[in-house]
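One structure follows; several queries about it will come next.
With one protein chain withheld, the remaining protein chains of the complex are depicted in position.
Up next is subunit A:
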């Protein structure tokens, strides 16, 4: 399985993401720049975290209007898997590839810590390597991770099983509605999540709970 990582000015988790994908798939991902209008044939496109465009205007707002995002949307419409982590999630939401919005943490503080996540839908291309309701560890590092959607959107997400990760055991770090940490698109091939699974994939990270997500997406693991 081939992967690509989207690069935009101000992202800072791109190297971590490239390292994780390289270690897990055995192949370095291709990289695409913000002005690229064409993305090579890959099975997985990842938008990493950081502070694209300095979080100016709204987190992810300007990045979402760059040409490469149009290319990402075209690939997503064809069924290619897309993952946005942290700022990547904010960018996907701003680009309209995922519903809702990510607002300032209710604490008004940047949170950098480990949380617990519950896998609330283990029946997606990204989570099939976990068991339903499994609790995993995952680091978070963000200032604007407070997921918001209107009541109709929220009940649709909940009803269709589009909420795939929820902060568990009282570890919601940002005030996110329904403890939402990660959602998938209606078609299930676009995942956005605030926590950083790429930072928990090997013993040197102190754990590997995030590894199964990439193994699932890359087709290396089809069941827990």
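The rule is simple: a residue touches a chain if its C-beta (ideal position, glycine included) is under 8 Å from a C-beta of that chain, and two chains touch if they have at least 3 such contacts; residues count from 1.
The criterion applied here is as follows: contacts and distances are computed from a predicted model.
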| item | value |
| --- | --- |
| Hidden subunit of the complex - UniProt protein name among "RNA polymerase sigma factor", "Autoinducer 2 import system permease protein LsrD", "oxaloacetate decarboxylase (Na(+) extruding)" or "Phosphoribosylformylglycinamidine synthase subunit PurS" | "Phosphoribosylformylglycinamidine synthase subunit PurS" |
| Touch with the omitted chain, as defined above, among A:2, A:23 or A:58 | A:58 |
| Option from A:29, A:50 or A:100 whose C-beta touches the chain left out | A:100 |
| Residue of A:108, A:204 or A:223 touching the missing chain in the full complex | A:108 |
| Positions on subunit A contacted by the hidden chain, ascending | 57-58, 61-62, 65, 94, 99-101, 103-108, 146, 148-150, 175 |
